[in-house]
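I am attaching a structure below and will ask some questions about it afterwards.
Just one protein chain is left out here, and the rest sit where they should.
Should a chain be cited, it is by its letter among A, B and C, assigned in written order, with residues numbered from 1 in that chain.
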Amino acid sequence: MKYENECVTYFAAKSQNESLTRVLVTSFLATYDPTVSEITDVKTAVSEAVTNAIIHGYEGQDGMVELFCGYAEETIYIEVADKGKGIGDITRAMEPLYTSKPELERSGMGFTIMEAFMEGIMVVSTPNLGTRVSMYKKLSRE
Amino acid sequence: MKYENECVTYFAAKSQNESLTRVLVTSFLATYDPTVSEITDVKTAVSEAVTNAIIHGYEGQDGMVELFCGYAEETIYIEVADKGKGIGDITRAMEPLYTSKPELERSGMGFTIMEAFMEGIMVVSTPNLGTRVSMYKKLSRE
Amino acid sequence: MELKFSKRNQILIVRIQGEIDHHTCEHMRVAVEHNFEKIRGKHMIFEMSGVDFMDSSGIGAMIGRYKVAKCMGGKVVIANPNERVEQIFRMSAMDRIISCYPNLEQAIQHLEGGK
Partner (left out) sequence: MELKFSKRNQILIVRIQGEIDHHTCEHMRVAVEHNFEKIRGKHMIFEMSGVDFMDSSGIGAMIGRYKVAKCMGGKVVIANPNERVEQIFRMSAMDRIISCYPNLEQAIQHLEGGK
């Protein structure tokens, strides 16, 4: 796809970088006159996916997380990918309240929030190879 | 080198992304208790290097710019690279007030500012292959 | 994230300022547990008017604190969440165990009015 603008970032799988990804995506969106609520939607979805890569993908081990932002035809495209553990059963993983890490105080609501706040989401994952979450959202642009 | 934290971003060579790189580097630095003046130093140097990649490296053509941020031992490492035009005479390019694009209202002060605001700078460039500017700065961290 | 602690009888009041995510939740968990023990608390109120971002890590953290308070026979209550924060709590159906109140006074009243 040909994007009007695009940006891909690889960062260390450290929780301190979660806020960096929110700042990045907010700044990427800024040119396109998003509403406050659109910014929050995208920021929250990115935060969920990035947190998952760090906690579930790499489970605290070293690794790099990829965040892609693209913009084309009034639509923002986001991809978050890791080369971590992968997801065995994606359908179950996406169920509300399902979490494999309740001991880390996870709520199992990450995917549900991504689905609620973005327009479309696709998850591709291979055990031991990693996970890629692709999402998009059309901006209202009145 | 083993960095405590690192982040590399590839973004379209568009001037709208200049502010995005400043936001990114500010957020990357934030964990390390920088002074306001250190933040401004690094932000300004990054802005200069990124602008050069867009204006001089790609001369308005499509292309991707790389921004690397790394942190190790109280020192922030920055690299800005493009796969553009390259610099024939680096020594001359780094002279204060030298610019190859006065018609675009360039001042020729970019490299001088990078040198003044960072502690070390290294420029590697090959005509028609591109340019990589590497800089570092030790933070005071009182 | 910045946390301010105060107490009122057996209620630990935690004012959260800033962003609630996985990174900041780690810090919050430790600090809240510490202060809750110190005052030998029973209930917790999280005052969230200063929260400008929260993702699902916030839900996990609140449920975690709820379990701790429950051990002491107490409750966890949220005061002053913004619309977004309340929406995220509602989505997780967490509002069945943790109530939200529009201000601190009502949150306190709820806890002191009950047994």
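Annotations for the structure displayed:
Simple rule for what comes next: a residue touches a chain if its C-beta (ideal position, glycine included) is under 8 Å from a C-beta of that chain, and two chains touch if they have at least 3 such contacts.
The model shown is predicted, which means the values in this text are computed figures rather than measured ones.
The shown chains contacted by the absent chain are B, with contact judged over the whole complex. Across B:63, B:84 or B:110, the residue that sits in touch with the chain not pictured is B:110. Hidden from this view is one chain, which touches subunit B at 15-16, 18-19, 22, 40, 43-44, 47-48, 51, 54-55, 96-97, 104-107, 109-110, 112-113, 116.
Criterion: only the chains that are shown with their structure count from here on.
If each chain is reduced to the average of its C-alpha atoms, the one that sits nearest the average of all protein C-alpha atoms is A.
Taking the mean of the C-alpha atoms as each chain's centre, subunit A and subunit C sit 26 Å apart. Residue positions of subunit A touching 2 or more other chains: 16, 19.
Counting partner chains per residue, subunit C has no residue touching two or more of them.
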